[in-house]
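One structure, pasted below without further comment.
Every protein chain but one is kept in place in this view of the complex.
Letters are used for the chains, namely A and B, taken in the order the chains are written, and counting of residues starts over at 1 for each.
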Amino acid sequence: MNWNITAGRPVYVQLIEQLELAIVTGEYPPGSRIPAVRELAAEAGVNPNTMQRALQDLESRGLLQSQRTSGRIVSANQDTLHTLRVQRAEVYVADFLRQMHKLGYTQEETLELLQKATFPTVSNTKEES
Amino acid sequence: MQPVYEVHKLSKYYGRIRALDHLDLALAPGKLVGLLGPNGSGKTTLIKIGAGLLTPDQGSVLIGGMAPGPATKAIVSYLPDRMALPTEMTTKDVVSMYSDFFADFDRVKAQEMLRDLHLSDSQRIGSMSKGTQEKVQLCLVMSRAAKLYLLDEPLGGVDPAAREYILSTILRNYSEDSAVLFSTHLISDIEKVLDEVAILRQGKLLLHDSVDHLRQEKGMSVDEFFKEVFRC
Partner (left out) sequence: MLTKLLKYEYRATARFLLPLYLGVLFLIMLNVIFMRLGNSFAAFSGTPLYTAGIAILTVLCVLGFWAIFVISLVIAVQRFYGLLGMRGYLMFSLPVTADQLIASKLICSVSWFFAALLLGNVFFRMLDLPVTEGDMIIAPTFEAWFSFFLLCVALLAMLCCAFLFFYFCIALGGQWPQNRLLATVVCYFVITFVLQILMMILMFAIGFFTFTFMLPDQPAVSAAATGFFSNLTSGQIINLFTLFFILLFAVGDVILWLLTRHYLTKKLNLA
């Protein structure tokens, strides 16, 4: 998993976001086991206690479930996943619209741009990467 | 919970210079603590006292509740800021030596780490480059299951790739009953890794706080805060 922790925002907030993303996009599909705290912390280059905090937050929201001796599994069901997806999407849209507004675009102009733009499919995302 | 490293009114003088001035500090287990401060603020002195290489002039030092001695050395893993391995030995020899003297040394882990960093078993330490020597030293230190890790500038002379490896090794070694005290100048690199920071200035403790709390209170990263406090 690619972690991208930047300065300027609390680390654990970023960890929560990126873990949510990983769950939503299917990198950690429902029912799968996520690596141990230490491992995740080392991967992300962050303090294990901070990672623990992020994981506990996800646990308290029902996205993860801790199994006493064998770590944590993704316990998100379809409903929670859907809610998460929607939440993320709304954040992205809000960000995008804010930036367009900064550039000086109106709502109509933005919609026009969107109509003309090509939504990524499997083939052209592959090209880009 | 009993602190792993606890100093009380610790003072160390070099002639007129107060390297440490009535310092009070306690490190709890399970914490990764950054020891920050400008050059000459007493970081190395504090670390060497914990390692038992310097004796305090005043004050008390307790490691795992014990005064410094062979018993504390058995639970402290010290990484000096300079190369301190015998130059006539090979990597294999020092691994054996560590294995011989330290009950908590994990030989297999050390060999794995050496392999990961592409360090040869049979090369004489004296013939290695400085960076390579420091990597060997680090592997040895991190292969011990110590209660207190004292790392003096572990990232200093090492290339960025190795630096990342070193940090992730420290994180992977994390244990709830050991503490890591980490002195460094490269604050922005390691800020995410630390639980707490202890900032020294002229031998006195300026601040000892959790990273989150400090950022919240000051509204800036630790790196920025440090730059502000120690502005030239």
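We take it that contacts are C-beta pairs under 8 Å (C-beta built on N, C-alpha and C of every residue); 3 or more make two chains touch, one makes a residue touch a chain.
Keep in mind that what you see is a predicted model, and the values were worked out from it rather than measured.
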Report task. Would you mind listing the shown chains in contact with the chain that isn't displayed? Result -> B
Report summary line: Sole touch to the unshown chain from B:7, B:27 or B:85: residue B:85
Query - Residue among B:51, B:171 or B:205 touching the omitted chain - result: B:51
Requested in this report: List the residues of subunit B that touch the chain left out of this view.
Outcome: 48, 51-55, 69-71, 73-74, 76, 78, 80, 82-86, 88, 97, 100-102
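We take it that only the chains that are shown with their structure count from here on.
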Report summary line: Distance in whole angstrom between the CA centres of subunit A and subunit B is 35
Query raised in the report: Inside the complex, what are the residues of subunit A that reach subunit B?
Result: 5, 7-8, 10-12, 38-39, 41-50
Query raised in the report: What does subunit B use to touch subunit A in their complex?
Result: 30-32, 164, 167-169, 171-172, 174, 188, 191-195, 211-212, 215-216, 221, 223
